[in-house]
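Below you will find the structure I want to go over with you.
Here the complex is missing one protein chain, while the rest keep their positions.
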Amino acid sequence: MRFKKNRLALVGMFIVGLLLLMAVLAPVVAPYKFDLQDLLSTSQKPSLKHLFGTDNLGRDIFSRIVYGSRISLFVGFVAAAIGTLVGGALGSIAGYYGDKIDTIIMRAIDIMMAIPAMVLAIAICAALGPGLLNTMIAVGISTVPRYARVVRGAVLTVKEQEFIEASRACGGNDFHIILKHITPNCLAPIIVQASLGVADAILAAASMSFIGLGIQPPVPEWGAMLSAGRGYIRDNPHMVLFPGLAIMMTIYGLNLLGDGLRDALDPKLKR
Amino acid sequence: MSRYILKRIFHMIPVMFGVSLIIFTLMFFIPGDPARQILGDKATEASISELRAELGLDKPFVVQYVNYIEGVLTGDFGISYTTKQPVSAELFARFPTTLLFAIISILVACIIGIPLGIISATRQYSFIDNISTTLTLLGMSIPSFWLGLMLMLLFSLHLGWFPATGFYGPKYWVLPSVTIGVTSAAFITRMTRSSMLEVIRQDYIRTARSKGQTEFKIITKHALKNAMIPVVTTIGLIFGASLGGQIITEQVFSIPGLGKLMIDAISQRNYPVVEGGVLLIAFSFTVINLLVDLIYAYIDPRIKSQFVIEKKKKESTALKGM
Amino acid sequence: SNVANDENTADATNVSKKATRDTIVVALPKEPPTLDPHNEQSTVARTVEKVVYDRLVERTNGEIKPMLAKSWEILDDLTIRFHLRDDVYFHNGEKMTAEDVRYTIERAESMPASAYFFSSFDGKGTKVVDEYTIDIKLHNAFAPALNYLASSRGNIVCKKAVEEMGADAYGRAPIGTGPLKFSKWVSGDRIELVQNEAYWGNQTAYKKLVFRTIIDASSRAVELETGGIDISLDISPEDMGRLSENPDTRIVEGPGYAMNYFMINSLNFDTLADVKVREALAMALNTKQIVDAVFKGTARASDSVYPNTVDGYTQIGPMEYNPEKAKKMLVEAGWDFDTVLDIASASDEKALMDICEIAQNMWAEIGVKSKITSYETATLMDQQIAGKTLLSIAPDNPATGDPDHAVMSWYQAGLGLQDSQPIWDLIKEGRATYDKTARAAVYAKLQKLLWDSHGTIPVADLNVLYGTRSDIENMDVDPGKIPNLAYITISQQ
Amino acid sequence: MNLLEIKGLKIHYITDSGVVRAVNGIDLEINRGETLGLVGETGAGKTTTALGIMCQVPDPPGKVVEGEIFFEGSNLLEKNAREIRKIRGSKISMIFQDPMTALNPVVTIGDQICEVIRLHQKTSHAESIKIACEMLELVGIPAERINEYPHQFSGGMKQRVVIAIALACKPSLLIADEPTTALDVTIQAQVLQMMDKLKKELGTSMLMITHDLGVVAEICDRVAIMYAGEIVEYGTLEAIFNNTAHPYTKGLFGSIPSLVLDVERLSPIDGLMPDPTQLPTGCSFAPRCNEKMSECEERKPELFQVSPGHFSKCIHHKNEMHKESRGC
């Protein structure tokens, strides 16, 4: 049974690994350049020449998806990283020190939670201007409260464990305890949350593209491809199908991986 | 209990202040001139600055903020720059729709998600469980506008079962609610499953079994209520988030909700609407949170007893005094 | 007000139509903010206003025809006298008189949102001669006056109603003299108009007109196919083929006033100060190909600085497409091929984005590097007006069809040009020339001058596209995208 | 006829890392009204045996591989789920180890007691509440607390509620799985005494699972010592305590610090319980046994009757008997 679960996680790992490989080897894998237009063969159906067909500007969709994996994964990972670092720091400070600091930080988190994430992201994006970096920042910041809560919860449970007290009895100071005991023991939920967060960030970035606040063209981001192609969904479904599938595959893979990690990193389940 | 609620409402004040300050600051520093948005790109500089003065946009940040807060405290959320209507009227014209939409879609999500989660948990690793896990993950990874359009094509255009856009009656509710419901149901299924798995391993389930209770009753009477707390949290979060407007689904199905209003307001630099809207959403979000906490208390007497501690203490001191 | 609150379900049948064909449902791509003609900026609002209000005159197929004014005469360069109909009532029962017209002109000139447009009209000077006669005064000789009065800024508002209700409330429950009167507004969703039975002119062929806001283009197309709406005022080229093949729907298409072009700011930036460089950039664009790829035959490659539907148009281009020559010209002009051109675009307009992307590619072919930055409309507008954009894509829709309106954007700072005095002189002359042929000559000169300045790179002149159900007839193919929906009839198949 | 008779019961847990032979062929019997103590270290298979009797071994991973459990003459393992449910709670009840978690935190204790009554007795709602109140009073909790929730009770009171549930239908067999381990000594004394009293009043037989020999000495009539899934020694209280036969049982006694005698150093059993997935081929206690012989590691010893009703599973006994018989 465990094997079965792990097999799913392996599938997830395989998918994510494949995507990462694709991103790294994009120039080798992609048959065309991502911005190579051929205005004479626009909106072509999939064929041997164009595996996934072409888009409305005659660009090879397969190549764009391959190159797009660089951007989408990058956005996902960086946004999740921003969320994890900022949220993780806030959450662990709140959880570890407790009391007033906790109250203040958690109130701030409440405030952030109360502002709808999408509105926050859009406002941040509007303020900073669209673009890769800003999208990542916007999505990243809007996920901070989630991470902060998870991390705080994890820190609170770890903090109550006797080994923390044992370490203090051995002369360990706060710094030592946070570094050597709290962090490693909170890593599991954070990693899990982050792996799921990457998926969320990719979807959020796609939604931003839908409103026109995504990545700058002609950079091929999957969400942007998806929303740019939505006008063609009727006559040229391949223009949305493939980027849509790419997003779904990625998120599916990351979720499987996240679930697998959750089990793998749970010391209770460890043998 | 009511004391507790009062206390919670009291706690909402700083949160609302924080929200207003953040959104006001964001709006203040966002590029793009509302006056220019109102008057168009060909308007003269003179009329632009005249309008800026009229809207009070030429004042320093602090003054603007203080004015705004003063207004809010007296129930005046300002006038929408574009429609010239009171912001409160604008918001309350949209809020019922958003609320209705949120309620229906969360219902759809619960109706799908909770039973599926329970079945998955009680038959862990079975065929059904695997299918539901796969569906769940798919549900979480489908971009909503994609799903929305697909549903619309199939059920409105080809089958003609449901109208494509609008939100005028039960028939209209189906497609958008399912669109949102599928994703939310995925989260609820997941949460229900894991929470249920946790609960059915507990000793009191074993106790119930040793009483000779049937499996069905064990699940419904003993396990479900205990498993509900994290599920309710999830439902509360999803519900709270959807009160902020399901921007994309609203757009696809042309539903006059808050989300669309907010996005338009941001892009038109319609500050009063953005600020008022965010305050309203934040307020409803915190109210939902409070409700969720009250539901906790209803579900779990341990939590309830935390609420009434103070009351009890008072009573006991009173008794002692007699 | 009845605008804010509404029980949605009760109206379900009205909106979902088809009970009888008494109701026509029209999809708008955006919601009008207000229906006060002097207090808004949107095309969608004007479509609604067009049937709620009447104007003094009406422009159809480039001709000015009487409407509320039975006749008019140009007394001198600065005065036009209108003789009004005496049988016109506002929806509130007030009789329409010359005072309402005077009030409208004065208001149009003073309200900030319409002021720039009516700046040549002298509201204070305008005099009521008698109850049904009025002398409209101008600050300066202004040939476009009638075209402007025929536009929605010339919608005659009810003085009493505006003053009683206040401008803000009036905008949400307008009172006009048009064939349809306002009945209710469900914020974010729809505006309903009903037949004005006391209308002075022809009655509409239907009893009720509902405007629904459907933002998403695909959803609009689907709604049209399912029959949920009768008319979609904005059809994207992608949906055109399907809608024209479908026996239940049809596409109504015609030439329009709208155009897309690149604005170049050579005043604030030295990069493109050399006219030769600008010409080379224009020459490197295969506009025909761009138009075909982006608009799928629903637009034509620009061959002047404004479309052929606008008065006084003369064909100059299209610009020769010759990348080799363009490259040579660049080399001759000493172009630094390491320079990266910043192209500013609006993020929410897919067609504009596509044009930028193709242009970027075409310029890359002659070795010119560029980078696209898409801004939100609000930010882009700020940038353009502040003169901070070097090269930006811009849409324009001079909905009056008057050349003066069409060249108005050359005033904008986004379009900075050195030595622009001759241009201003010609624009002034064009305004002051009442005679049609003389005026055309002025604009022929102006078009040539503008074209040769290469201050813009004209790309596409867009057709207007409306989608309707097949039984909708007499759809007004207004080039300005503001069709008069009162003309519609319904065929009884 | 014995109330309960277990013959050759084997229960295995089939896990990824191997088959845990938790119960490895045990024979037991409990007479009416008698208390049998089941003693052993952690992981010896005590709880698994109890779950086996309740037909409640978690499946998967657990499996009853072999054996018969006769209760009032019929084999429980051959009954279907419905028949088993009828017996559970009414004829056989079980008290679980940890009172803190054995009660459903969101259901009032009244409901939890009534549940079992309503399941097995055709009573009205009001009647069942009445019985529940009586049960509560019986275990020493004021009946007016019937509508309170478990968290409002202390550990000892919770355990009494659990006992009330278990005894509500006056079962003929009560299985108590370490009912007092989680309690304080003084509370433990209260609970034990109460259980003993109730058992006598109701004439219930009891299987008392514990690892505390003190508790055994106090309330059991007979004792079974369990080690690595097997019963290594079995007999009356006196036989086990005064006539200890098996080296493991001896080791257990040597491990307990005495309250009565002064011992300078304890003499514990060396080593640890064997890995339940890889039990030794011979005597499972052999690796830790200080009387071990080479034979012990090769051959599984059989149960040997040391004296009437006193059995022990050690090769030594056999050898001793051989010696004796040769001597004769």
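For reference, chains read A, B, C and D in written order, and residue numbers begin at 1 within each chain.
We take it that contacts are C-beta pairs under 8 Å (C-beta built on N, C-alpha and C of every residue); 3 or more make two chains touch, one makes a residue touch a chain.
Basically, contacts and distances are computed from a predicted model.
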{"item": "Name under which UniProt lists the unshown chain, selected from \"Dihydroorotate dehydrogenase B (NAD(+)), electron transfer subunit\", \"Sarcosine oxidase subunit alpha\", \"Molybdopterin-synthase adenylyltransferase\" or \"ATP-binding cassette domain-containing protein\"", "value": "\"ATP-binding cassette domain-containing protein\""}
{"item": "Listed residues D:Glu29, D:Asp98 or D:Asp212, member touching the removed chain", "value": "D:Asp212"}
{"item": "Residue of D:Leu237, D:Leu279 or D:Met293 touching the missing chain in the full complex", "value": "D:Leu237"}
{"item": "Candidates D:Asn80, D:Ser124 or D:Thr186 - the one touching the absent chain", "value": "D:Thr186"}
{"item": "Chain not shown, touching residues in chain A", "value": "161-163, 165-173, 176, 180-181, 184-185, 267, 270-271"}
{"item": "Contacts of chain D with the absent chain, listed as residue ranges", "value": "41-42, 154-157, 184-190, 192-193, 211-218, 237-238, 241-242, 251-260, 262-263, 265-270, 272"}
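Going forward, only the chains that are shown with their structure count from here on.
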{"item": "Identity of the most central chain, Cα criterion", "value": "B"}
{"item": "Two chains sharing the most contacts, counting C-beta pairs only", "value": "B-C"}
{"item": "Centroid spacing, where centroids are CA-atom means, of chain B and chain D in whole angstrom", "value": "52"}
{"item": "For chain C, residues that touch 2 or more chains besides their own", "value": "218, 348, 376, 378-379"}
{"item": "For the chain B and chain A complex, residues of the former touching the latter", "value": "14-16, 18-19, 22-23, 26-27, 29-32, 125, 133, 137-138, 140-146, 149, 153, 241, 243-245, 247-248, 251, 259, 262-263, 266-267, 274, 277-278, 281-283, 285-286"}
{"item": "Chain A-touching residues of chain C, taken from the complex the two chains share", "value": "217-218, 221, 236, 238-239, 241-242, 286, 289-290, 292-294, 347-348, 350, 353-354, 356-358, 360-361, 371-376, 378-379"}
{"item": "Complex contact set, residues of chain B against chain C", "value": "31-33, 36-44, 47-48, 50-51, 79-80, 82-85, 89-90, 92-94, 97, 149, 152-153, 156-157, 160, 163-169, 171-172, 251-254, 256-257, 260-261, 267-269"}
